[in-house]
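A single protein chain has been omitted from the complex, and every remaining protein chain is retained in its original position.
Take a look at chain A:
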Amino acid sequence: MNKVLLIIQREYLTRVRKKSFIIMIFVVPLLILVMGGAIALIAKNSTQLTNLQVVNVVDNSGIFAKKLQDVPNIKFTLVHQDINEAKAMSKKDENISTLYIPADYNKQGAIQIFAKKKSPLQLTDEIQKQMNDIDFNNSMIQHHIDTAVIHSIKKADISVNAVEITDKGDKDANIGPNIAISIACAIFIYLALFIYGSQVMRGVIEEKTSRIIEVIISSVKPFQLMLGKIIGVGLVGLTQFSAWIILSVISSKIAGHVFNTPQSPMVSAMAVIQTIPFGYILGCFLFYFLTGYLLYSALFAAVGSAVDSETETQQFMFPITMPLLFTYILSVSVLFRAPDSALAVWLSIIPFTAPVAMMVRLPFDPPVWQLALSMSLMVVGFLFTTYVAARIYRVGILMYGKKVNFKELGKWFFYKE
């Protein structure tokens, strides 16, 4: 076992010390920070009015012009001009817009606003709101309804809160954050299994092509080498994810302060995370990451051992990655909408698809027995793939210059030592 520790140590240190690893650790949160900042800035620029906008109103209906009220940064002026003259003015000055209200304003798309640049959302929203109110008031007056009474009634602010009936009592079931979390988990697991699984595969190919493999396995058993590599790379993955999570939290806090906009997607994401049983999800994430990684990386290692170079891996990679890809696509499109459907339940129990599928279902509280079954099958699953992979691996690493197919791999499995 001591030797496995040595191998783990080497696999871990050589990867963690690489410049690319250290750069990646900082680049990813930085990227999130930059993206968050960019989104916040863009959002700010496109919705907020920064200087005074004069709106020249050409009102052919005669209903609205006098009732439009100035608000900060928006000033309405009634002009008695032809629409084309008014437009010519707007063309000269980007702070002057022209609102055109034709006589038959009720027709869809009849009311137009012309400006040198695209009109800010805030401006069009404000005009729409005011015009709807004006039109509604007019209608009420036409139907002899006393608008003064209506204005004196305080409007209610009603929202519907989804509540889930559970054994432990009724529970708030706000599904928005759940969907966000479940999709995030599916993407994370999917990426992690892929990235670190193929790192294991590349490591095996490197040892094989550099021919050091024979030196190593004259000192340790092939299984020990495989295990050491898988665990070493797995620890690299955990290190990277922990660093990313910590740095992302820090950088999003910074982003929140710097841009100070409550609409920033990062801040709202953080708010969502706080409403979720974080420890429970994180625990399950770690479990499914580890078991899923062990399950898949063993297969990746077997593939690496069977080929002489990375270009030959395609034919084996396809069937291995199919279930993952399949579940991933289903997860982000269908499963989160129907987390208790038969498909979702089955996918979350079969070990090859469970890491992604169960992470999607998790925020929707799947039954405990399903979670327990899925977890036990994950353990059985990775023990099984490790056993199969080890038997292929020990033959494959010493095999050179042979075009290998699945039949050949099957033969290797049954070789004696």
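Everything below uses one rule, namely that a contact is a pair of C-beta atoms (placed from the backbone, for glycine too) under 8 Å apart; a residue touches a chain by one contact, two chains touch by 3 or more; residues count from 1.
The criterion applied here is as follows: contacts and distances are computed from a predicted model.
Enquirer: Pick from "ABC-2 type transport system ATP-binding protein", "YciI family protein", "Circularly permuted type 2 ATP-grasp protein" or "Carbohydrate ABC transporter membrane protein 2, CUT1 family" the UniProt protein name of the chain that isn't shown here.
Expert: For the chain not displayed, UniProt's protein name is "ABC-2 type transport system ATP-binding protein".
Enquirer: For the chain left out of this view, which of A:111, A:217 or A:325 touches it?
Expert: Candidates A:111, A:217 or A:325; residue touching the omitted chain: A:217.
Enquirer: What residue numbers in chain A mark contact with the hidden partner chain?
Expert: These residues of chain A touch the chain that is not shown: 3, 6-7, 10, 14, 206-207, 210-221, 398, 411, 416-417.
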